[in-house]
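Data first, discussion second: the structure below is written as structure tokens.
Part of the complex only, each chain left as placed.
Lettered A and B in written order, each chain numbered from 1.
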Amino acid sequence: MTVRVAVAGASGYAGGEVLRLLLGHPEVEIGALTGGSNAGQVLGALQPHLVPLAGRVLQETTAEVLAGHDVVFLALPHGQSAAVAEQLGDDVLVVDMGADFRLKNPADWERFYGSPHAGTWPYGLPELPGGRAALAGTKRIAVPGCYPTAVSLALAPACAAALVEPEAVIVAASGTSGAGKSPKPHLLGSEVMGSMSPYGVGGVHRHTPEMIQNLSAAAGEPVSVSFTPTLAPMPRGILATCTAKAGPGVTAAEVRAAYEKAYADEPFVHLLPEGQWPATAAVFGSNAVHLQVALDEAAGRVIVISAIDNLTKGTAGGAVQSMNIALGLPEATGLSTIGVAP
Amino acid sequence: MTVRVAVAGASGYAGGEVLRLLLGHPEVEIGALTGGSNAGQVLGALQPHLVPLAGRVLQETTAEVLAGHDVVFLALPHGQSAAVAEQLGDDVLVVDMGADFRLKNPADWERFYGSPHAGTWPYGLPELPGGRAALAGTKRIAVPGCYPTAVSLALAPACAAALVEPEAVIVAASGTSGAGKSPKPHLLGSEVMGSMSPYGVGGVHRHTPEMIQNLSAAAGEPVSVSFTPTLAPMPRGILATCTAKAGPGVTAAEVRAAYEKAYADEPFVHLLPEGQWPATAAVFGSNAVHLQVALDEAAGRVIVISAIDNLTKGTAGGAVQSMNIALGLPEATGLSTIGVAP
């Protein structure tokens, strides 16, 4: 099987990462690459790490350029995917790494993104209950946000097993690549090195409704989420500290058992041995999720901590994993659980 | 007035930072410097940034060496301060930058530190209610822990004004200097650069009872604390994200007003203008505390975020500030609110 793939938005971080993974995917042939303002440039000048594609020229993002591929990955700014997608045939697998088709509730979309809702596509997080079934054979995939990936995998088992009350408090640290490649003063190396800072505080971050959607589905009841993202001085990685009040009488052993059961057969989710805690360095460049759980008996809270690479499992790796399922390929094809460390 | 000062433990990070500040203190003359295994070495080989003291030789930490000073700063491993302090006269101001005399409840000490409780000294956080009165004229000061400094200043006003319920959930990121200068594999640059990781999860970090002590005093009732510390890839700084459930009907304006009132006259606590969030880089090397508050109405929680330099306001700067109060000097002598950025 040879799958011919195009990538729209190949000059950004998500586009570069999906190309890095696709170059190692044995069933994929890389076709058209498009860019926005970078159209006309060679990829080697923009993504020097992708040596085998160094001479490729970026084209304009048009339906003509993207036509004739089996799969099209969209790595476009929020709000631009719908217009492109509707020009691609129903027989093309379209994988949107933007936010446009993640939310089910149009009111949530409009409140957090300020534009009309484009629709809802099958959600690319196979490890959630029912996740794989929704993706099998689909021709449209909404890749989850990076924070919702880390947070949903951390808390869904506790919610599903009713081990916690439906009020989550989450603080997550992300590497700067999560903020994209557009140059802004606060993202300069001079500003971020040696500094931690929060942003989107007070329930205003756009990934909040997506977390609520996932955790409420797992819990079978509405879950409230207090989410605070922080920017960390590292290029990649998310460390999500997720806590919720423990249900009455819940024990540490029950919590651990729920996670062992939930992820026993998952190829990418790795519950660490007791006493060992996740570190983002260990998942750098990999599709792995490292998890650890604790029960703070004095405070009466369950704490679950997850580490992912925001660009791999959090974006492009999750996208390739979902593509594999949609195409009927072995789910882990072209993906790895092995981080590049130190 | 010339205050003659000795520093026990001058080769570590806390000792080096207090020397850096004391070198700029107009009323201080630096006397004996002692080290543990480094006794006999010149300070320049261990603290090359302290050029004016480069030729000073570290002595053994003995009562004889420390005698004859007006003030003795102890920057010793936990559990070693009491034995030294009791050999120093009652007329000497002893400032302990270790944990030994911070906790009031011996049971807390024994549970978290595993040794007999040495006692309780006046607590060096002047910005807490009653803080200055406890320090005026004292001859013994227990310098707060770095996390308790960041967290207590962030949450005490909300607790004191009964704007939140007495259950705090806190996640904080610290630079690596908080872990000290003893070489351990997980603190190697190769391990920490590019990585975020938690430690002391589940209520077991030693600073937890100190936070509970401070916040309960502010609230006038027991406050439970869920505290998760994380190690961030930066040498200095603490960013503490502190949240608690908002009391019924509490508004954002009320929250902000409480903080404006609490810190209106504080020289070192800086409530940022609305819309601006703290970053640890802005307080690097300074004694400032940057604060911002938010009310997440959907989640029903108050979020307060503080940034400090763990070595300055979090340890040595707080120590000098308390020394100034104890000696009757202007509180800000030798201290600055100006960070070294970028």
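One rule holds for everything that comes next: contacts are C-beta pairs under 8 Å (C-beta built on N, C-alpha and C of every residue); 3 or more make two chains touch, one makes a residue touch a chain.
On a predicted model such as this, the values are computed, not experimentally measured, just so you know.
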Subunit number of the complete homomer, 2 shown here | 4
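What we mean here is this: only the chains that are shown with their structure count from here on.
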Since chain A and chain B share one sequence, what rotation angle in degrees maps the C-alpha trace of one onto the other, as a multiple of 5?
-> 180
Mind listing the chain B positions that touch chain A in their complex?
-> 167, 169, 171, 173, 175, 188, 190-191, 193-199, 201-203, 224-226, 228, 230, 232-237, 239, 241, 243, 277-282, 284, 292, 294-301, 303, 305, 307, 342
